[in-house]
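Every protein chain of the complex appears in place save one, which is left out.
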Amino acid sequence: MFIRHTTAVLKINEAEEGFRNDLKDRCDKNISIDEIYRHNDLEHRDPKTMCDSKEECLNGHAHIRGMLMGNSSETIPVQKGNLMLGKWQRVLLFELDHAREREIIFSFVGEK
Amino acid sequence: MFIRHTTAVLKINEAEEGFRNDLKDRCDKNISIDEIYRHNDLEHRDPKTMCDSKEECLNGHAHIRGMLMGNSSETIPVQKGNLMLGKWQRVLLFELDHAREREIIFSFVGEK
Partner (left out) sequence: MFIRHTTAVLKINEAEEGFRNDLKDRCDKNISIDEIYRHNDLEHRDPKTMCDSKEECLNGHAHIRGMLMGNSSETIPVQKGNLMLGKWQRVLLFELDHAREREIIFSFVGEK
């Protein structure tokens, strides 16, 4: 399972609203969108890394959140066609900047 | 290598007691069990996410720690039957809430 983005993460955790809000609060407090990020300094940014709209570019907070939140891939065992997730485990997608269309690639290895 | 839990993580790092205590200190300080977590607000929690005992439920800190500590899976190369870990690398299980029986799934792909 691989997510093709730098400002969203796929994670396995409990699908519980309170926890999701705890995480959001913590991000908003510790890796706030209002901090000064060099990534958001468009004057000094390499033009090759410039995105289409200014809004898309100003996401320094999301990159840092992504770095601390985990990897881009997760490998889940499958048995008889079922994901072998634990009782409380669910696959969650966390948007670290703002919601948009996302692309995820699922690859399967092993015997049928 | 996949751990079927949301309050424990499998990580590869050095098996050194001082480091483990450094990590514990940091968690206790920055993601303290004494903070207020919405996840621990059992009155407003979806009954479907309610666990068997109250003690099991009050683990908001552990979910946040798990989110910041890494993914649920780790893929380690194997050569001639040996894990190709680096000199200082060891597979460690970190309990983020309290110790209990845990289930880990090992899957192998490739040729013999």
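In this document, chain identifiers A and B correspond to the written order of the chains, with residue numbering beginning at 1 in each.
What we mean here is this: contacts are C-beta pairs under 8 Å (C-beta built on N, C-alpha and C of every residue); 3 or more make two chains touch, one makes a residue touch a chain.
These numbers were taken from a predicted model, which means no experiment stands behind them.
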Item to check | Contacts of chain B with the absent chain, listed as residue ranges | outcome: 11-19, 21-23, 25-26, 68-71, 73-77, 84-89, 109-110
Checklist entry - Residues on chain A that touch the omitted chain in the whole complex? => result 2-6, 37-41, 44-46, 49, 51, 60, 63-64, 66-68, 70-73, 75, 103, 105, 107, 109
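Operating definition for what follows: only the chains that are shown with their structure count from here on.
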Item to check | Between chain B and chain A, distance of the C-alpha-averaged centres to the nearest whole Å | outcome: 19
